[in-house]
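In what follows, a structure is listed as structure tokens, so that the remarks can point back to it.
Every protein chain of the complex appears in place save one, which is left out.
Chain IDs A and B follow the sequence of writing; residue 1 opens each chain.
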Amino acid sequence: MKPENQELRVIDTAHLIGEVEDFRNKGYRLVNVSCTRAGEEFEISYSFELDLRFENIRIIIPPDADIPSISGIYWGAFIYENEMHDLFGVHVRGMNIDFKGNLIRTTVPYPFRNTSFKGEGPCQDR
Amino acid sequence: MSRQIVMPFGPQHPVLPEPIHLDLVLEDETVVDVIPSIGYVHRGLETLVEKRQFPEYVYIAERTCGICSFIHGMTYCQGVERVMGLEVPERAHYLRTIWSEYSRLHSHLLWLGLFADGMGFENLFMNAWKHREFVLDVMEETTGGRVIQGSCKVGGVRRDIDQETLKKMERDLKGFEKGLKEMANVFLNDDSIASRLRGVGVLSRNDAYVCGAVGPTGRGSGVPIDIRMTGYAAYGEVDFSPVVEEDGDCYARCAVRVNELFSSIEIIRQLIDRIPGGEIEVKVKGNPDGEYFSRSEQPRGELVHYVKGNGTKYLARSRIRTPTLTNIPPLVKMLQGCELADVPVIVLSIDPCIGCMER
Partner (left out) sequence: MTFLKKSPWLLHYDASSCNGCDIEVLACLTPLYDVERFGIINTGNPKHADVFVVTGGVNEQNREVIRNIYEQIPEPKVVVAVGICATSGGIFRECYNMSGGIDQLIPVDVYVPGCAARPESIIDGIVKSLEILEEKRIQMKERARQIKQGRSPGGGER
């Protein structure tokens, strides 16, 4: 097994669009946009790939902040951004196709923000 | 200019066993726009990561999708192993690779059958599923499960395959391949299939790249993305090249999958020839602390399992980015401007796996 090198840079939200445009111009492909709750903040990671080189950039935002959409640069990014909005409640400005919270319809609004379960306690504690 | 009407497609639709809902905006018989809406199968299984310990979450990861379940489990395990710095024995890597190639065979045959059914070619559907039973028998013999195997775990694999069974598997591949060749001939050279598929749902190379198409959907449009080339598990030790077609229509995507069947068989042969002896698992000590994007090539395309540990038994986050989710924007592009009668075939041609997509 060959381990893969994965670069990760944390950048400022204001530089996001510029950085993503750089990746686009170099010919990178958008692999993934993922959101993670880290304490009180959200980490949003954008992953790109070119010729099997895998690179990530990350922005860290407070929960009520809004972020610019990258769907103007990568057309297909709307699916990740809408998903992020529906599950985490991250507001994304200027998506090319905005489902307004109707892509994944859930019972609880923004379920991944504060996760809840049916039933109490761990399932099995060894 | 004629009037526009909105026609619903799904969620329960004869062509797809799974629920997906599309609102098709029609102008006469032509589709001008498509609005997908999902959530019929959404379970929210990523949240269970806070409820199950990391070795147990493998079972949840495997049940993201029943069709490519082994590869889900394996990708998750690879992520956790990388975070924990575990060195998995070579033999375990080989066994994992053999099982994931059998999964690919089973998934592609399943898709070819459903695709033939979608075109109304019932006979071919039955034929593809007859061949698929051979793969499921091998799975059952070696892992104990037909569609959900449960043979992968953090640190290695649960079961070994003895030398005799490996030899038998290799012998049986010959007859299997012969049957597949006959079937492939129909898919690739039959006139009625070609006229149903050629020029339908064209996705240009540039669109495929900008929309982020992966797997056979991307490779059918000439984008040679195959994560197996990174050499995860034992893929670094076998010789193969990604199957790529240039046309970008439904026929090209079908041809990619048909040809991948034979490439998978070739990979399995090489693996069985070269498999080393030794242990099949290592002992897991401690808890994961750190993060990793674990990537692999599923039958439908690139799969990303993001795992983040915080030093406890419970992971902080698992994010599963499945290929079908990524292939939805290309699907929207393909459907714009097609005929209403072609919609089922085009939707099927990306090999949608809704269970995966909505998690």
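Structural remarks
Just so it is clear, contacts are C-beta pairs under 8 Å (C-beta built on N, C-alpha and C of every residue); 3 or more make two chains touch, one makes a residue touch a chain.
Computed from a predicted structure; not experimentally measured.
Only one residue from B:H42, B:R104 or B:R219 touches the chain missing from this view: B:H42.
When the full complex is taken into account, the listed residue touching the unshown chain is B:L110, out of B:V34, B:L110 or B:A252.
For the options B:T64, B:Q78 or B:S318, the residue in contact with the chain missing from this view is B:T64. Although one chain is not displayed, its contacts with chain B can still be listed: residues 11-15, 17-19, 39-45, 47-48, 51, 59-60, 63-67, 69, 110, 113, 125-126, 129-130, 132-133, 136, 145-148, 353-356. Seen from chain A, the chain kept out of the figure touches residues 105-108, 111, 115-119, 123.
Assume only the chains that are shown with their structure count from here on.
For chain A in complex with chain B, the residues that touch the partner chain are 1-4, 6, 29-32, 34-38, 45, 47, 52, 54, 56, 74-80, 83, 99, 102-106, 111-112, 115, 117, 122-124, 126.
Chain B meets chain A in the complex at residues 36-39, 42, 44, 46-48, 50-53, 56, 82, 88, 93, 209-213, 225, 229-234, 236, 292-293, 295, 302, 304, 306, 308, 316-317, 319, 321, 325-326, 328-330, 358.
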